[in-house]
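A protein chain is absent from this complex, but the other protein chains hold their places.
Which chain is which? They are A, B and C, in the order written, and residues in each are numbered from 1.
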Amino acid sequence: MKSYILKRILSLIPVLLIVSIVVFMIIHLTPGDPAAVILGPEASHEDVKQLQEELGLNDPVYQQYFHWVEGVFQGNLGDSFFMDKPVTEAILEHLGPTISLAILSQITAILIALPLGIMAARKRGTATDQTFMGLSLLGISIPHFLFGLFLIIILAINLRWLPVAGYKPLSAGFWEHIKYLIMPAIALGTGQAALIARMTRSSMVETLNLNFIKTARSKGLHERKVIYKHTLRNAFIPILTVIGQTFGTLVAGAAVTETVFNIPGIGQLIINSVERRDYMVIQGTVLMVTLTYVLINLLVDLLYGVIDPRVRLKKES
Amino acid sequence: MGDHLLEVNNLKTHFRTERGKVTAVDGISFHVDRGEVLAIVGESGCGKSVTAQSILRLFEEKGVTSYDGEINFEGKNLLKISDSEMRKIRGNDISMIFQDPLSSLNPVFTIGDQIMEPIMLHQKLSKKEAYERAIEMLKLIGIPAPEQRVHEYPHQISGGMRQRVMIAIALACQPKLLIADEPTTALDVTIQSQILELIDSLRQKLDMGIMLITHDLGVVAQHCTRVAVMYLGEVVEEGDVESLFENPLHPYTQGLISSIPQLFGNRNKKLSIIKGMVPSLNEIPKGCRFAPRCPFADAKCMNEKPELETLDHNKRIKCWHHQTIKGAVSNAT
Amino acid sequence: MTKRFKKLSWLITCLLLLSMALIGCSSDSDKQTKSASGEAVTKKGGDLHVAIDAQPPTLDPQISTTTATKEIARHIFETLLVLNPDYEVQPMLAESYDVSEDGLTYTFKLRQGVKFHNGKEMTAEDVVASMNRWLTKSTRAANAIGKGQFEEVDKYTVQLKIEKPTIGVLDVIASTNQFAGIMPKEIIDNAPKDGITEIVGTGPFKFVEWKPDQYIKVAKYDDYKPVDAPSDGLAGKKEALVDNIIFEVVTDGSTRLGGITTGQYQIAYQIPSDNYEQISSSSDMKPILNLYGGLSFVFNKKQGPFTDEKLRQAVNTGINNKDVLIGAFGNKKFYRLDNGLMYKDQKKWYTDAGKEYYNQNDKEKAKQLLSESGYKGEEIRILTTRDYEYSYNSAVVMKEELEKIGIKVKLDVVDWATLTSKRNDPAAWDAFITGFSPVSLPTQTLPLDPNYAGWPADEKLQQFTEQIRTAASDKDAYAKWEEMQEYAWKEYVPYIKIGDYYTFHVYRNNEIKGNTYFEGMILWNTSLTK
Partner (left out) sequence: MEVAVEKRRELSDFRRDINRERRRLFVRRFFSNKLTVTGSVIILLTLLVTLLGPLLSSYTPYEMVVTSRLKAPSADHLFGTDNLGRDLFARVVYGARASMGVGLSVAIITSVLGMIIGLYSAYYKVLDHVLMRICDGLMAFPAILLAIALMAALGTKIDNVIIALAAVFTPYVARVVRSAALVVREQTYIEAMKAQGASSMRIIWGHIAPNTLSPLIVYSTFIFADAIIIEAGLSFLGVGVPAPDPSWGNILFDGKLVIFNAWWMTFFPGVAIILSVLGLNLFGDGLRDLLDPHTNHAKK
């Protein structure tokens, strides 16, 4: 088991290396430079030149890359040009909102998806099933940010139930914290729910046709137990995979939604940093996001073993 | 006739499919008594398994499956009772064993968990008591080192072992009726007979009725008391094992029997095959269902449906020409 | 099972409804307390929430020209001199100032007992360090002032010595953009090359916390020592009346609008102009219209078709400035057709010289000029960005206008950062659209600076600049400026100032009072009401 985890973690290294090189290349292909952005629209050319030199932007690209990689191995992701602080600190500051949002929308998604997916699977082929699946397709087809805009108009502007946008940390009180996240969580959660519900349905349908479900029923078990104990647990691996994937994308993929709701999360950090050409932050954050994504997948993989003894035993051997 | 353990009267099972309503079991009747083994035989797709599962009402999807007729178990019509009453019968009074023991066991729970489940459910035993019961059951069905086995998962034990576990699950609550749906098909020949012996010995011990579904006539000859032959959702012939094997009346039964290779006897004799294929349930013949494949069929067979005739108290037949055919076949053998 | 599910969903629905009701209630009760209390009563302290449209790249006012930096930093840092609403120089950290007969020495007497936010008293060494740093960081300021250095005379006196007499030195020192904020000497000495790391000034508010992309919080500075003069714009007495100002970074315009509408913020910067009517008709909110600058179409005079003076004239002759302004800003409250390269509000410098060449909208004459020019049907690349919506919108209309007189146009829409570097490459563009905010002196006008993108390296222009800079009197300088502006409109056309434009900020007039505006929001002397 341990050697399995170790192997998986070692296999991350080439992935991260590729990601960092790709990101570095993209960044340095991008026109524009942080000095001009820092100094503002009406800065003189001389001032910009001066700052570029001071920031070390005139060194050759490969030199900048090796310098950066060297730092990474020492646990130093560099300093932000804009925030007067190390990149690690900037990431940590933006991580809170993203994690809160990711968890909340994932909970929303699972609460919607599992019951609906299970229901559709049990009533497969019926009108209920088709309605649910049609709805779930609709859920997938609405871009999150668009749904977010609609929610803002209805819930915040017309009904004034919720604040339009913004973010309050948990330290401002639980309700304060949550009330800013409800709309973005719904906007994101619905799309995720659709994906999870579809996977739940198809996995449940497949499992419900397996023989041991008949065995379970023939034992006289209540249908509830048949579904939630015998079927769901067996059907759960693909569902878990989707949950893991959607959660992984939430860490940075909610960028547009974060922008709409002005949530200072990781996605917005990346978008803003691209706009500002805050190179160090882009590199560091992308590295972190990639790592998170891959680690979540690893975690999901390890959870397979918890759910399914066959996987567990195979990995142990 | 009212005091059989199980009595099925004119049972019909319908499914709604993409292509319309299909009647997989079409008006069959039979009964099982305590301590006896009723075999249901027929080719695959003839409705044996559907019959078995209909008895326990395992086709749960509402709106997709519907039943007609009566299934009387100890005087109760199983088609009329509520879901919760039905659940009390399943696994308790009537148990079932399925064909493929690997896929019939839940891969993510230990063997022990799966045996304990019906015990705790129906006998209201505590977890500890149920655990002891499970060990007892494993011993009963001849599994060595049961204290270790209970903690293992189905994929860790052999095929024969798995089927024994299935039997342990089925018999955990000492049912009055055991439905065994091709319990040995997926197993090695040596293990097959062990399993059947086991079932047989347990029947005697527990005084159960057994409904054995199989397509293996050899098994039927060895282990069963009575036989019902099914073809395309109907029972075409029913009777005692001896009389059926010695004196098959329905051309289909005759076909089945003559397709068994004889270990002792005339090996040069060509095995006869029933020509053609079982038609699909959507294309059921108008008259006698077997007519298109029957070597004796005439215009009457093609157009008119025969009824199940009772010849004497334990012999029934559904064929227009059973009297004529009888002679023809016995001459041939 | 189904029943259970129904029960469950029923439960969830109930919970949702309940929570919604709760939210509804809470906001209702908020409203009630407000309306019940009736007339606005000044409240001591409290938090002021301000939605600002962009995160400042830095709070170091000496290096950045961005609006966000200016808007926040002016509450933390102070300058020796400031401008009053009539653009007149007033003392702030300097108690008095004096110019020598020959115009080469400027002497500033500092106010005594002014304390930095770190508790240290401000003395001449801090001022000298700050002002000299500023002169190296802001080349525009250095150029306008001419070669010069600050020196310490005594603990409370500093002197600026310059090489040649120059007009407007004091105006530059008092300018509000990339301003000469005074900070402690040791912070400047310890600062790494790319900017200070400690935000310490002398202003009425002290820096507390900066959560990147979330907010910047400043708090009332208890030891602030105000000037003993009536408050007048940036000049005079300043007093922090709220405990904290929280500048919340809200980059999305509609989100700022939503927030100010629902009372999440008391002030919101830069509300999309199309919402002006909605805001002005509301009784809770008041718009603040403010002159933002001049929308300008800058030609590339170093390379490409626009090196041809006739072609530039053709464009200036042919376009309908009004349509471009409507396209960019919509509501007529947001633009002003005016040809002054210094703004009408800057009474000292404003002139309408050359106005007959402005907004001619004469397509025939333009075509005539076009045929006289060397234009051979090349595709003109207009550089613009969607990060500033007006820039993009006006580019779209400009494209239409130019095509009407027969010039082929392609829009090159890039993001802001790309634009800033692309415009420094003479091969990459032919024209770009941007806004220029007011500057203190005509000689600081960016698009007339030969080094600025567009490169108006015209001898005559440079002569004018030099003449203005070294003019004997303000009157002489003004006369030269009139000539220069006329020349710019009539002949050289280095850029076309399409028109002045305004943006609007919004504040909730039932929640705050005392806020004023001069080249940015002034939030001292501002209090919450209850």
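The rule is short, and it goes like this: a residue touches a chain if its C-beta (ideal position, glycine included) is under 8 Å from a C-beta of that chain, and two chains touch if they have at least 3 such contacts.
Note that the coordinates shown come from a computational prediction; the quantities given were computed from them, not determined experimentally.
Engineer: Which of C:Lys44, C:Arg386 or C:Lys460 sits in contact with the chain that's absent?
Structural biologist: C:Arg386
Engineer: Tell me which residue among B:Arg16, B:Arg34, B:His215 or B:Lys315 touches the hidden chain in the full complex.
Structural biologist: Reading the full complex, the residue touching the unseen chain is B:Arg16.
Engineer: Among A:Val23, A:Leu55, A:Ala165 or A:Leu240, which one is in touch with the chain left out?
Structural biologist: With A:Val23, A:Leu55, A:Ala165 or A:Leu240 as choices, the missing chain is touched by A:Val23.
Engineer: Pick from A:Pro86, A:Gly125 or A:Pro238: which residue touches the chain that isn't shown?
Structural biologist: A:Gly125
Engineer: Touching the left-out chain: which of C:Asn275, C:Thr420 or C:Gln485?
Structural biologist: C:Asn275
Engineer: Tell me which stretches of chain A touch the chain missing from the display.
Structural biologist: Against the left-out chain, chain A lists 14-16, 18-19, 22-23, 26-27, 29-32, 124-125, 130, 133-134, 137-138, 140-143, 145-146, 149-150, 152-153, 157, 202, 205-206, 209, 249, 251-253, 255-256, 259, 267, 270-271, 274, 282, 286, 289-290, 293-294.
Engineer: Tell me where the left-out chain touches chain C, residue by residue.
Structural biologist: Its contact residues with the unshown chain are 252-254, 257-258, 261, 272, 274-275, 277-278, 323, 326-327, 330, 386-387, 389, 392-393, 396-397, 399-400, 411-415, 418.
Assume only the chains that are shown with their structure count from here on.
Engineer: Determine the shape of the graph in which chains are vertices and touching pairs are edges (line, ring, star, complete, other).
Structural biologist: line
Engineer: Going by the average position of its CA atoms, which chain sits the greatest distance from chain C?
Structural biologist: Centre of mass proxy via C-alpha means gives B as farthest from chain C.
Engineer: Grab the C-alpha centre of each chain and report whichever is closest to the global C-alpha centre.
Structural biologist: Smallest offset from the overall C-alpha mean is found for A.
Engineer: How many angstrom between the C-alpha centroids of chain B and chain A?
Structural biologist: The computed centroid separation for chain A versus chain B comes out at 53 Å.
Engineer: Measuring from the mean C-alpha position of chain B to the mean C-alpha position of chain C, what distance in angstrom results?
Structural biologist: 88
Engineer: Touching chain C in the complex: which residues of chain A?
Structural biologist: Spelled out, the residues of chain A in touch with chain C are 30-34, 36-48, 51, 54-55, 80-85, 90, 93-94, 111, 115, 119, 122, 152, 156-157, 159-167, 179, 223-224, 227, 259-262, 264, 268-269, 272, 275-277.
Engineer: Which residues of chain B touch chain A in the complex?
Structural biologist: 53, 56, 58, 60-61, 63-64, 83, 87-92, 95-96, 98-100, 103-109, 117-118, 121-122, 153, 155-156, 166, 169-170
Engineer: Would you mind writing out the residues of chain C in touch with chain A in their complex?
Structural biologist: Against chain A, chain C makes touches at 1, 4-5, 8-9, 12, 20, 23-24, 27, 55, 57-58, 63-67, 69, 137-140, 143, 177-178, 193-195, 197, 210-214, 248-252, 254-255, 258-259, 261-262, 264, 387, 414-422, 424, 434-437, 446, 449, 451-453.
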